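Here you go, one structure.
Excluded from the complex is one protein chain; the other protein chains are retained at their positions.
And then chain A:
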């Protein structure tokens, strides 16, 4: 069936590349001015410019990447340049031939540049009929799918609206119906890339640490990253709840109520001024989440921490008395081993504050211990239990 081509047909010749295109419609590849319809395309390809060095297998393998090659031949009678041959390649499917042609045209192959063109003249009547039928089915599928999608699209776009912020959703809802009325029924609205844009996400806000975000009393205060540092003057070891800081938005600057300490987002929340030594355990509200008072290691420098009561399995009551003595000793030692006052640096401020706190603790404990000695009953026992639990930690 393949007729020997005595003269090269027009559609086998390579047309001149168009050089006069304006920049806005100059494509990625240089192309001639040509229109391809279903008539120009075929699953038969003509490949010219193949070096005549016995590369048939490699050539067919290259073409077979894009689809099954049914048959191939060398066209010896075809007028070809010196040292080149023309091949006739038949694909199983038109789609594969299209891709192969697009990819392998102007392809450098073993030193030669391939020129691939369609060869519909090699088709039989049935081939042509089949080709036209395939095109029909493809278009029918594509357009039928679009009709179905057109019906669904208004619904889906309505579903997508809640995701968009209120300002833009109003604009989309206004534009969509107008588009729908303007054009035919089957008209698919202009794609979203031409219409509105999705709402921009909220700009990132400086996330400074605020302990109000604690949910449980055992949460460890964290900074955002490993390289982060706590704000200057902020002591993460202590329970730090003030009504002002906890109730308001942590991102807003909370003007300090009491002390004129450093305000603003760069500095931590207000340090507690009143006595919050663990008497109020209101973790449920989330506001006054109190962490147990920790004795800072720096304060206890050089001194071994006493074992928590019951650690060695001893009876607790015995330890109460000894513990009282220990506390008093501790307080004395705290005062002795406290950091020297070298000015109003932040570190020393912390140390000063810690010392004050310890004094407060000791005062409350002495009060409770005095209460205990007077045997006031439940309050003392609760106080003592609190002491023991505190000491354990």
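Here is the rule we go by: contacts are C-beta pairs under 8 Å (C-beta built on N, C-alpha and C of every residue); 3 or more make two chains touch, one makes a residue touch a chain; residues count from 1.
Here is the rule we go by: contacts and distances are computed from a predicted model.
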Looking at UniProt, which of "ARMC7 protein", "Transcription factor GRAS", "Probable glucan 1,3-alpha-glucosidase" or "AP complex subunit sigma" names the chain that isn't shown? "ARMC7 protein"
Who touches the missing chain here, A:29, A:76, A:142 or A:226? A:142
Among A:98, A:115 or A:365, the residue in touch with the chain that has been omitted: A:98
Touching residues on chain A - with respect to the absent chain: 3, 6-7, 9-11, 18, 20-22, 24-25, 33-40, 65-67, 95-96, 98-99, 103, 120-125, 127-129, 132, 135-136, 138-140, 142-143, 146, 183-184, 186-188, 190-191, 193-194
